[in-house]
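What you see is the complex with one protein chain gone and the rest in place.
Our next item is chain A:
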Amino acid sequence: MKRGLDVLQSGLLATVQDLGRPGHAALGVGVAGAADPDSFRLANRAVGNAEDAAAIEATFGGLHVRFRGGAFAAVTGAPAPLTVDGRAVAPFSVFHVPDGAELRMGTPPSGLRSYLAVRGGIAVPPVLGSRSTDTLSGLGPAPLKPGDLLPVGPPPREHPRLDVLPVAAPPARDVELRAIPGPRADWLAPGALDALFASPYAVTSEIDRVGMRLDGPRLEHAGRGELPSEGTVTGALQVPPSGLPVLFLADHPVTGGYPVIAVVVSADVGRAAQARPGQRLRFRPHPAPPLAGPRPRQEGP
C-alpha cells in the first residue's frame, strides 16, 4: 500500500510548504515557502528528513489526518496539543503514528502556525521546483481540504536522532523583532523611523500568509509622490498611504509601490509569523550589513 495522509479536517488553513521557489521573480512568481522557516526546518530535522522536504503548515491547529502506513512524525512551531488515536503526544518531540491511526491537532496555546513533518516528506508533485502553496498566486497544491490524500515519500537514510527538541514555544506576550532601517525610510516623514522603534504595534485580525496589517502610531509619507514599483522582500515593513505598516510574509507580492521603512531581519521573520491578532510587536533598530570592504569606493550618483 502507498504511504500517505488522509486529510479528515484542515482547520482554518492548512497548506503544504517547503522552503519555496526562489529564482522565478522575472516570471512574476514569488518565493512562498514556510512562513516560519526555522520551525519548519526543525520539524524536518527531527524526523531525519532533508531540511527542505515538504511538510504541512497548519494555522491555529485543527488539522486531523489519518496515516496510511506507520511513520515517524514531529510537530513544531505553535505547540498545538496532539493526540494519536486519542492518546496524547507532545509537540517538539518525535513520535510514531501507526498505520491507520489518526493524528489530531488541537488549538495551540500560543503561536499561530504549527508544522507537521512526516518522515519521508509530503510527496505531492512540485510546481516550478517547489511543493509550496503560494496563496497569493495560487501556484502549488491547493490548500488542504477533507478528503485529500497526500502521498508520503520514501523514508530518508538518516534516522531521527532527537527525541525531544530543545526549543521554546512562540511567546504569548510582546514579540521583539530586529529591523534594519530602509531602503525607503527617506520616503516617510522625518520622525517616522523613530516612531516605528518607539512604540509597539499591535497585530490586527487582518493577517494571512501574504502579510500582517499592524496598528499603532501612523507613519506619514514625506510627500515625495509615487514610488515606482520595486522588488519586495519577506520581512519588509511597507507603509501604504494610511500610514499603518504591513509586515510582508512568505507569500508577499513580487513587486510593490509603497515605501518600505524597515525590514525585519531574516532570523526574526518566523517569530513575527507566529504572532496572533492582539499581540504586540516591538521593533528594535538593527544595523544594515556593510556593502563595502575596508576601503569603500566612491559611488556614482
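The rule is short, and it goes like this: contacts are C-beta pairs under 8 Å (C-beta built on N, C-alpha and C of every residue); 3 or more make two chains touch, one makes a residue touch a chain; residues count from 1.
Note that in this section contacts and distances are computed from a predicted model.
The complex includes a chain that is not drawn, and of the options "Carboxyltransferase domain-containing protein", "Ethanolamine ammonia-lyase large subunit", "ABC transporter permease" or "CO/xanthine dehydrogenase FAD-binding subunit" the UniProt name matching it is "Carboxyltransferase domain-containing protein".
For the options A:183, A:217 or A:240, the residue in contact with the chain missing from this view is A:183. Looking at A:107, A:199 or A:229, the residue that reaches the missing chain in the full complex is A:229.
Take chain A: the residues that touch the chain left off the picture are 22-29, 31, 127-128, 137-139, 180, 182-183, 228-236, 253-255, 260, 263-266, 286, 288-293, 297, 299-301.
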